[in-house]
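With one protein chain removed, the remaining protein chains of the complex are shown where they sit.
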Amino acid sequence: MTALLSIENYHLDIPTFDGTLKVLDGINLSLAQGETLGIVGESGCGKTVLARSILGIGPQRARRTSGRMTFDSMPLDELNEAEWRRIRGVKISMIFQDPMTYLNPLLTVGRQLSDVLVAHARALSRPALSRQERRRRCSELLDQVQIRDPERVEASYPHQLSGGMRQRILIAMALAGEPKLLIADEPTTALDVTIQAQILDLLRDLVHRLGLTVVMISHDVGAIAAIAQRVAVMYAGVVVEQGATNDILTHPRHPYTQGLLGALPDIEGDHQSLEAIPGTIPNLIHPPSGCRFHPRCPRATAICTSDKPAMTSIGADHVVACHHALD
Amino acid sequence: MVLFTLRKVAVLIGTMLGLAALTFIITNVAPGDPARLVAGPDATNDMVETIRREYGLDRPLIEQFLIYMGDLLTGDLGRSIVSTRSVMEELARYVPATLELVLVAMTLGILIGVPFGMLSAVYKDRFIDQVTRILSISGVALPAFWFGILLQLFFAVRLELLPVSGRLPLTALAPEPITHLLLVDTLLRGDFETFREALSHIILPAIVLSFPCLASILRVNRAEMIEVLQSDYIVAARAHGIDSRRIVMLYALKNALLPTIAMIGLRFGWMLGSTVLVETVFDWPGIGLYAVSSALASDFKPVVGVTLVIGFLFMITNMLVDLAYAWIDPRLRSAR
């Protein structure tokens, strides 16, 4: 089976006054049609930059130094603006973190939603939708994200709606073009806990019903576990471990993954297991030599400071980049 | 919305009363003797005393203040010493000329400032941005009176393309007034010859007056556009495949317009103030020239009258800006 999205040895730099940030350092990921992949890691590990690069809306100053991204056998790094327009929203779509700031405050929800529909029709060189068709499609989409009173919602401005409602609208917008790939960037982080559960349920339901291919990004392992079949763990611009969600959650091999899972409060009650990873995320201008995690790693030895660990397979669908994965 | 407007009107009336009081304080707390100022440097003491009585300047300050405020409320701004006519009548004659000039200049400022601010933001740090940046900073630094003289030298004296000064040539007859704005009246009356004359007379002063205003509208609009273009909802709009022209023209411009409108309001007031310079250079028969010639002749009532009129027009503008804000931004609308 060929991959829908494949990212090979992707390196990304962002130049700043203090030096060049080596934000992504050789990312390898691939995703088949219908798969759901979660990317988990602390804030600042590069997961949002990675997600936005897939859509070509990464930081303006960011520079790809090597590697490539391919989507549906199209080289994403070589597209021009016109070609991007035929991808954004209709082939690859995105859900964002904070539904308040990602909706335009001065336009009604209906206006923004139907604008997206108009843009898609134009991008695919389809005839423009009539007013009724747009109306019908809007309420269809809102119905899909379980909004019960589409008329009121369409006439509302974003500030008049609740956070959960706004996130539903953003999801509806992302689904409007029936994309092949959906990227969800921290879709529940900015929401209240009870709303988080609702949105996760909705997402899971949509993934199953529509058979979506999804990349979901979060620092919340629980949210990832609810959606993703496979998980990639990122640390300081590097994927350190990747595998089936169940496998990773029950048998983490990389010390960082173990720390990340250990740092989760255990709902079952054993608070003894709550442990934080010592130290802080490294400076990406002068990243640690060898394994980027070694300064914080309990198992680090001499080889970890000198050699970058290669990705090695340790199970049917489980790879890890650590010199001491089997210790 | 009605309540909102009413509250604004109440504030406006309050500020007008305050402004009237302020002008009274300025005239009376100033160390100079107003009666002597009016009488002129060569007047004898007797003459000064006569004037003092005639103008009621010998009464207690409080009484003078009450009389002054009472007169204002009935629309009496006193008499000009030079022309001995009522200041109110003279203002009525001069205000339309100034208003016409300011409106044309403001239109120029908006029509050039907003699009170039947008272009500058979209092509940030590129050539067009550098050009507009230098243009906009110089615009604020240009002394209006000097710029006016240069334009007169070049376009009127050297190229003889446009008239040097005035509002109409001496030979031309102004049309029967309808709005008192020459450009509008000539069109309404179908007098295209006079319209052309009026237009050619207004071009240079309007450019001079609009330049600093254009510059700051451009700068604000550029800065806001750049900020808005980096905001999350623009990222989202791009991710959803909306094309960049629509993003700039609708999504970003509407959001960037709010601070730009505030700047337009601010600059409108500033323009009214600058008319004293521009009208002097171009002999434009408006309130600016009226204020300057009165100030030079120590004729005080007209100067106060002009100040009050300018303050009034400025406050009206601010009120309109507030209304425009509420009209554009739904968050403000529902907050009230």
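Just so it is clear, A and B label the chains in written order, and each chain counts residues from 1 on its own.
By our rule, contacts are C-beta pairs under 8 Å (C-beta built on N, C-alpha and C of every residue); 3 or more make two chains touch, one makes a residue touch a chain.
Going forward, contacts and distances are computed from a predicted model.
**Student:** Report the protein name recorded by UniProt for the chain absent from the figure; options are "NADH-quinone oxidoreductase subunit J", "Cytochrome c550", "Acyl dehydratase" or "ATP synthase subunit a".
**Tutor:** Per the UniProt record, the undisplayed chain of the complex is "Cytochrome c550".
**Student:** Looking beyond the chains shown, say which of B:Val87, B:Ala172 or B:Val306 touches the absent one.
**Tutor:** Here the residue in touch with the unshown chain is B:Val306.
**Student:** Which candidate, B:Val48, B:Ile226, B:Ala262 or B:Leu332, sits in contact with the chain we can't see?
**Tutor:** Looking across B:Val48, B:Ile226, B:Ala262 or B:Leu332, the contact with the absent chain belongs to B:Ile226.
**Student:** For the chain that's not shown, point to the residue among B:Thr15, B:Ser86 or B:Ser244 touching it.
**Tutor:** From the options B:Thr15, B:Ser86 or B:Ser244, the contact with the absent chain belongs to B:Thr15.
**Student:** Residues on subunit B that touch the omitted chain in the whole complex?
**Tutor:** 15, 18-19, 22-23, 26-27, 30-32, 34, 37, 133-134, 137-138, 140-147, 149-150, 152-153, 157, 222-223, 226-227, 230, 269-270, 272-274, 276-277, 280-281, 291-292, 294-296, 298, 300, 303-304, 306-307, 310-311, 314-315
As a convention for this text, only the chains that are shown with their structure count from here on.
**Student:** Which residues, counting only subunit A, touch subunit B once they are in their complex?
**Tutor:** 52, 55, 57, 81, 85, 87-90, 93-94, 96, 98, 101-107, 115-116, 119-120, 122-123, 157, 159-160, 170, 173-174, 176-177
**Student:** Note which residues of subunit B are touching subunit A in the complex, please.
**Tutor:** Against subunit A, the touching part of subunit B is residues 231-233, 235-244, 246, 250-251, 254-255, 328-331, 334.
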